[in-house]
Structure formats: C-alpha cells, structure tokens
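Let me begin by presenting the structure, written as structure tokens, before commenting on it.
Missing here is one protein chain; the remaining ones are kept as they sit in the complex.
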Amino acid sequence: MVKKTVFVVAAILLGAFVIGAVDGAHPFGDPGAAPMDDYFLANALNDISAENIVTAIVFDYRGFDTIGEAAVLFTALTAVATLLREGRRKP
Amino acid sequence: MLGTVYTGFGYWDVWSWAAFFAIAAALVLWLRAQGREDYKEGTDQDEIYWSGNVVPEEGADITVPASSAYWGFRKAMAPFYKVLTEMHTGIGTDIVGCYVVVVALMAVFVLM
Amino acid sequence: MNWNAHLPALLLAVPLFGAFASPVLSPFGRTTRNALLAGLSFVTLLVSLLLMKSVLAGGTAVYVMGGESTGLALPLGMKLPIRIIMEVDAFSAFMAVCGTVASFAGALFSMNYMDKFTALGRFVSLYFLLTLGMLGMMITGDIFNFFVFLEIASIASIGLIAFWRDRPEAVEASFKYMLISQVSSMVFLIAAGALYGKYNALNMAAIGGLIKPGTMEKLALVFLVGTLAMKCGAFPLHMWLPDAYAEAPSGVSCLLVAVSQASLYGLMRVCFSLYGVNLGGAFIPWVIISMGLASMFFGVTMAVVQHEIKRLIGYHSVSQVGYMLLGLGVGMLVLTDARGMAEYGFTAIKGGMFHIFNYTMYKALLFLAAGAVYYATGKRDLNELGGLARRMPFTTGMFVIAAAAISGLPPFNGFVSKLLIYESVFAVHPALAVVALVTSVLTLASFVKVFQTAFLGPEKSSFTAVREVPAGMLFGMGVLTVAVLVATLFPSWTISNLVEPAAKALVDQAGYIGAVMGGGL
Amino acid sequence: MNPLSVVVRTVCDLFAWFMIVFGVNVLLHGYVTPGGGFQGGAIIATFIAFLLVAYGGRRVASRVNDRLFDLFEEVGLLVFFILAFLGLPVTFFFNFLAKPLAESAGGFIPGVGTVALMSVAVGLEVTGALSLIILTMHRGIRMFRGEDLEPETGHDR
Amino acid sequence: MIANAPFFVVGLLFLGGLTAIFMEKNLVKIAIAISVISSSVNLFLVALGYRVGGTVPIHFLAGEGTRMVLPTPQAMTLTAIVIALATTALLLSLIMLVHRHYGTLDIDEIRRLRG
Partner (left out) sequence: MMNSAVQLLVLAVMAVAGFFALWFKDLISSVISLAVFSLMMALEFYLLQAPDVAIAEAAIGAGLSTTIFIITIRACRRPKSREGGKEW
C-alpha cells in the first residue's frame, strides 16, 4: 500500500509539472510571433494552390511525418495481425 | 601505429600485448611439454578421481548447476539481493510507477 | 543527378520499401522472402557506409524533405527552417553504421532461426520497420519527426517481442513494455509540444539556436531525458528491458540492442545539441552520471544470479549502458569548461562513444550465440545446459570472443573503451572509476559462469544429437565477430576514423546549429 | 451481445452505406474543404463497425473478404511511397506536379499536385488498415472461444 | 485560470489518467486511462495553435485577408491521433492475448517474469 501511495503522489506531482510545462508554452489564444506558421498561411495557396492549408502541411511541407504515420498504422496492423494470427490448425 | 591508443594519461598498444601473449603461450607450451612421460591413455591414469567413490555415468551429476554457482557470494550478499529482488516485482504498474517517480523527482530537483 | 546528396533519404527509403513490399512478395515463397530480408539489409548497410564516407569527407549533410533542393534549409526570407530536415553529422552516421551492422547480422541470423514459425512475411515487415524506426531516430533533425520514429520503433519492437505469441512470458514482456512506452511517449510529446509552443519551431537546430533558460525549458528537458533514459534502460527505469530482450527472438534481440542505442543517441542529442550550453548547471549531467553508476552496479549484480541465459545477457545490457551514460555524462559535465574538456572530458566522450560501437557489436553477438544455443538444444536454462563445446565449436569460439570483449579482458576492444572511460572519469572522482572496475570484475565472473556451465563440462546424454547451427546463422554471427576483431586489432584506426569525428560532432553545438541555420547563431 | 432491435439494425445498415459516400467525398476534396486522407479513410472504416452492429459478427466474418482490404492497404502504401520517390531527382517528397495558383485552372490533376494524389493513396491505406484491424480483432474473439488452435511449437526440437 | 482553461483541462486530464493507471487493477481500465492521456495531449497540441479571433486555416471557408489559427499543430495532431489509435489497438490485442494465457485481467497476477 505504501508503494501505491508513493506512486499516486508522484503521479499527482508529475501532473502538476505537466500543467506547469503546458502553461509555460504561451498564453492560450496568443501564440505571439509565429514565423513558421505564417509562412505556411501566406505561401501555401500561392505556391501549390492548396486551399486547405492543413492538408498542404500534412502532405507536402511535413509530408515525411505522414509517411512515418502511415508506417505506424501499417506497423500496428502488422503487429495486431501477427499477434492474433490464425496459426496452425489441429490436424 | 595502427594498434596504439593514447588515452591522455597513458597509452595502450594491442600488438605488444599480442606479442606478450604469443611469448606466454610458447612458454606454457614448452612447460607443458616438460611433463611426465609415463602418462598413458586408456589406463587408470586418465580416470576421474572421485574421492574413491564410483564416478557417475551421467555428466550432469558431477557438474555444479548454474543456480549454485557463486553460492558463497550470494549467501554473503543475501540482504542486498533481498532488497533487489523485491524491487523487481514484475508488475506492470510498478514499472510505470518507477518512471513517474523518477521523472517527478528530477523535476522537483531541477526546479529547486 | 547526384546520388551522394540523396543518401540520407535513401537510408530511410530502403527499409521502408522493404517493409511495404514484404507482404506483396512473401507469398512467392521462402527464397524470395529471405532474399528480400538479407538483400535489403545489406543495401541499407552499404548506404550507411557510403553516408559515413561522404559525411567524413564533406562535413554535416543536410537533407530537406520536399524542398526545392537538398541543401536549401531556409527558404527565401526566412530565419527558420519550415520543412522536415534530416541532419546527418558524424555522430549520426556513426550510430547508423553501428545500427545497420547489427541489423544485417540479425537478418542473416533470422533467416534460418525463424523457419518454424508462421506469418514470416509479417516478421520481415516488422523487422524492416524496426530498422526504419531506429535509423530515423538516428538521422532526423526534427523533434516531432523523432517522436514519430520513436513510435514506429516501439510499436515494431512490441510486435516482435510478442512474435511467439503462444508463450505467455513473451506476451507479458511485450505488454509491460507497451505500458511504459505509451506513458513515456505521451510525456515526450508534451515536452515537444511545449517547446513548439514557445519557440514556434520544430527543428532541433532551430530550437537549439533560440532556446533560453527558463522554467518550462527545464521541465521539458526533464521530460525528454526521462523518456529517453527509460528507452535505453538506465537503472531505475530498466525493469522492462531484461524481460523484453530475453523473450524476443534472438535475431530481434540483436536489433533491439541497436534500437536502445538510438534512444541513447536521442538523449545525447537533446543534452548536447538541443540544450548544450543552456543545460542549466550540473544537475542533469550528475543525474546521468548517477544513473550510469547505478545501472552498471545493480545491473551486473542482478546478472550474476540469473540462470536463464538470455535474461542474464539482458541484465548485462543494463550494466553496459551504464558505462556509456557514465562516459558521456562526464563529458556533459565539463561541456562549458574548456580546460576540463581538453583534459579529460573529450577522452570520456571518446570512450563512451567507442563503447557504443563495441557494445552494439559484442552484445548483439552474445544474443545471437545464445539464440544459436537455444536453436540447437531447445533449452535456455543454464542448469540444463552443458558440454556444448565439442558439438558446436564455431558458436563456442564466437561466444568466447564476445564474452572476453564484454568483460574487458586486455587484448579485446571492450578493454580499450573501458580503459578510456576509467582513466577519464578518475579525474572527476576516483569513486566513479572504482565502481566501473568492480562492475567489470563482476561481468567477467558472470560470463565465466555462463561459459563454464553451458559450454564446458562433460557431455550430457540428452545432447548427443545436437549439431552445429546452419550456415546462415553462423554467417550472421561471423559478421559481428569480424567487427569485434577489427576494433580489437586496429583500435587506433577505429578511434581516429569513426569515433573521434563523432565525438567532435557531438560536442560542437554551434556546428550542429550552423549546418541548418547557415552559420548565424 | 443479444440481437438488437430491427430498427437499430436497419438504421445501421443504411448508415453504413451513407458513410462510404460521405467518406469518399471527404477524401477526394481534402485539399479544398476540411478533410483529407486520414479523415476520409477513418470515416470509411466505420463502415465495418456499422456492419458488425447491423448483421452480427458471424455473417460479417463469412461475407467480408479480407483480401480486398489487404489490397487497398498495399496499393495505398505503395502508391504513396512511389509518389514520394518520384520527386527524387529534386528531393524525396518533392511536390513535382504542383502549380502556382495563377496557372492551376482545370486539368485532370488539380493544381495541388501530389497532395491530392497522396491524399487518395493515404485514404486507401487508412481504410484498409483500420478495417483490417477491426476485422482481425473481431476474429480474435472466436480464437479464444474454440480451442481448436494448436500452439505453435516454435523451433525446439 | 479561466483564460487558460483548455491548458488547465489538459493538465487535469493528464493527471487523472496517470493517477488512474495506479489506482486501477483492470487491464482494460488501464487502457482507457492511457487513451484519456493521449486525448489530453492531442487537445494540448490543438490548443497551442489557437489564436483569439482566428479563423479556420482554409482559404475556401475563411475568405481573404483574415487572421487564421496556426495550422502546424493541427497537422501534428492528425498524426498523433492516428498514432494513438494504432497503439490502442495493439495494446488491446495484447490484453486479449494476456487474458487468453493468464485467464485474468488483474495486473497484479501477471508477473511470471520477475527477479
């Protein structure tokens, strides 16, 4: 029981630190100067004529994340199919 | 030199050690060649001496199993190993708990 | 077109293609599947060697994914990079070479080792995905991309650890690893998101250039360090590691060793390049040093009393990771102190780095040898093994070489890297070197036990039918043996050509940032 | 689960087919309206979930062919990879079909170039993968009921 | 705190999920807790990109010349959501297998590997 108490206390402590880290990022609703995102907002339509900037980012500017993400999904499918494979039937 | 490493405090040369090993091996082989000449295979001389008892047929009976190796060491360190094995409970949440405790402690100390 | 510039992309594209093509090609039979596995692993190894060569000759390689040219990190009028950038300096290339050698050896070994399982097409897919995750972590320069590759690596390794899903222990080990890796990767993502929110950049070099000390940065550093230290198995966070390494198929354990080194790479990248001079005092270096000491000592003491061969080697992994954490942590301690760095810090980093190479090679070899014993006899409990030296001479020989290297017996490469670490950490405090020496002694003791009980002694009657393992497995072990012997016989060549550029690249934060940001910090 | 009422089953059946149409719409117009590969694929994959509710597990397992979804997934992944690879004379992932806004009127491939094509490819992949995950896990239930599976012996002799 | 409400809720959900991992014994409940944690991280990422008065980052819907919210966190969140689903599926399959082998869902009884 002592162990469990210690863990719960540590979890609450870590949660408090997570709140701290999250609050430390920037105030909600006011990200300040955002040069990288402003570049996307300004140039996505003109450069590659994408109306939806999020899609443009997902498939072009940060396309490599997307192939990684497709690989994650593929990995998960492969792992699930491996774990729950039919295997050999009894003769 | 290909085999020399300077550590800043001294150096290490693998080829001189290789030479040392070669010389030592030659010495050992020479010493071994000086051994008794009346040793003959197939006689009682190459039997295992088992304190006068009958030697068991199965090899496993005359070897020390791995669990019994370093018996004295384990005996001497028993309190230490008791703590250590109690720590490795093997429960999944304990592993997560260790992680959470360590990260929380690090965060506490880094902010102090 | 200039293939040299595209090597970083090819390094990732080759295993990715292997993973995607394996379900299509594996119905064509065993030969096709094995050719795919071994062939593409070999191509990956070749690409990583070429990459190493080009990085050593031409400096840090920057590859912009999807940019108008490979080296155009900053678009017109921008101070920050906007696309995903692969940044390969000498350290990354060095780690990639270590990882691909282990991957190639494991692939050769797995061809015969996995024969009696079903679903081998999926095994090949997962193997390539694990390689992909490892290489991606090693060469990416983008923190969110790092997270994606971390997830690929952990999911693939979870699938592979539980590959023999009819063994309850394998499922259990896999489940425990899944729990801890999920929680910790979420913590990692919180830290990455917080860094993005404050600096509006995801590139590690860009954040490294902008970062200022503050509360949020300290918390993010702690989260990143905790997660990555867990993934490489530092002491209080190591408990999943022996289970996972012991229950995975041996060819996979060999690759998992390299994957844990990728996490170690991430840890060092975060501490040296992302934070660097803003590390905020000596606290984090001391945390890493003490984690290293604890890992070394407690890992080896747990290993001495194990009697299951792969679990014993798994605990040794914990203990060996401690050496690297110790060496690199001492280097981190004197990062801002030029005199200490010149006197002993750089030697410590070199020692830690050389130990990464040695450790990957001999630990992978040990796992493969343990797997060969298991393949031949069907037993993994040391109490039931014995007298295998006559039946399996090649396996025995390679095991002896690996065991001598890991225990740091003088002529072998393990001794050289440990010597570098001992002599340099002695300058910080003698106690560090003493713990390292005691660990080395206990390592030797436990491997004497393994060698004596498994390979020496009288033959057991149940093992009369045991044969030497097939040639593919021997060849896989042979690759690693050659690597160990090269590092043994030519330590100076290895250090000056592989290790020293990597160590220089690691401590050179300005160089890492400048490669992307164009020199202007 | 006990059989659900007829109303629920009919509604689920209808919704399942509606979801496919909606998903394809979201998938194809991802570069103009909210949506794209993942969202469209995920919406189409709920089709299987609805079918499971509407028809029950046994009928779905016997009627639905896994090969089709396997094909979707493989084709999606390979097309995605090849599209990324085709940009290689410049860089991996280079958008070699894109046109600036001024020139992008009409044409078979919209001006966004590979974004639209990759979106469709990822949509196929996500559809196949998510449907297969659900189907495989659902088949897993049956695996635990009947004990007719021989444990794999691995490689011990 | 009211102004930062989404961030606060993120922290709260993270804390709750993390605590629930230690309070619960049932494996499925632990999986639910992990799911809640990953959802909270997703909310954090999206909330990072919000700008007061910003519109959807889609020119088709927003019209010209307006102030838009940041699009990068949304792209990251899409990736993170799919990753969360993939890991959840794998975790649940592992739970099914654990239940098959051990016949229980109590995490304290799944401890054959120890010491």
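We just call them A, B, C, D and E in the order they show up, numbering each chain from 1.
Criterion: a contact is a pair of C-beta atoms (placed from the backbone, for glycine too) under 8 Å apart; a residue touches a chain by one contact, two chains touch by 3 or more.
All values reported here derive from a predicted model rather than from experimental measurement.
Engineer: So there's a chain missing from this view; which of the remaining chains does it actually touch?
Structural biologist: Answer for the hidden chain's contacts among shown chains: A, D, E.
Engineer: Contacts of chain A with the missing chain: which residues?
Structural biologist: Per the touch rule, chain A residues meeting the hidden chain are 52, 54-55.
Engineer: So that we can see where the missing chain sits, which residues of chain E does it touch?
Structural biologist: Answer for chain E: residues 2, 5-6, 9, 12-13, 16-17, 20, 24, 26, 28-29, 31-33, 35-36, 39-40, 42-43, 46-47, 49-50, 54-58, 68-69, 74, 77-78, 81-82, 85, 88-89, 92, 95-96, 99, 105 touch the chain left out.
Engineer: Need a quick check: the contact residues on chain D for the chain that isn't drawn.
Structural biologist: 1-3, 26, 34-36, 38-39, 42-43, 45-46, 49, 52, 56-58, 130, 133-134, 137-138, 140-142, 144-145
Note that in this section only the chains that are shown with their structure count from here on.
Engineer: Between C-E and B-C, flag the pair that has more C-beta pairs in contact.
Structural biologist: Counting C-beta pairs in contact for C-E and B-C gives the edge to B-C.
Engineer: Let me check something: if the centre of a chain is the mean of its CA atoms, which chain is farthest from chain A?
Structural biologist: Following the centroid criterion, the farthest chain would be B.
Engineer: Based on the averaged CA atom positions, which chain is farthest from chain E?
Structural biologist: With centres defined by C-alpha atoms, farthest from chain E sits B.
Engineer: If you average the CA atoms of chain D and of chain E, how many Å lie between those two points?
Structural biologist: So the centre of chain D lies 22 Å away from the centre of chain E.
Engineer: How big is the gap, in whole Å, between where the Cα atoms of chain A centre and where those of chain B centre?
Structural biologist: Averaging C-alpha atoms per chain gives centres 46 Å apart.
Engineer: Of all the residues in chain E, which ones touch at least 2 other chains?
Structural biologist: Touching at least two other chains: 14, 18, 21-22, 30, 44, 48, 58, 60, 70, 72, 76, 78-79, 82-83, 86-87, 89-90, 93-94, 96-97, 110-113.
Engineer: When you check chain B against every other chain, which residues touch at least two of them?
Structural biologist: In chain B, 88, 90, 92-94, 96-97, 100-101, 103, 107 touch at least two other chains.
Engineer: So, with touch as defined above, which chain pairs make the list?
Structural biologist: A-B, A-C, A-D, A-E, B-C, B-E, C-D, C-E, D-E
Engineer: Give the list of chain B residues in touch with chain A in this complex.
Structural biologist: Interface residues on the chain B side: 93-94, 97, 100-101, 103-105, 107-108.
Engineer: Would you pull the chain D residues touching chain A in the complex into a rising list?
Structural biologist: 30-38, 73, 76-77, 80-81, 84, 92-93, 95, 98-101, 104, 110-115, 118-119, 122, 125-126, 129-130, 132-133, 136-137, 139-140, 143, 148-152
Engineer: Which chain C residues qualify as touching chain E in the complex?
Structural biologist: 144, 148, 151, 155, 158-159, 162, 165, 168-169, 171-176, 178-179, 182-183, 186, 189-190, 193, 196-197, 200, 202, 243, 246-247
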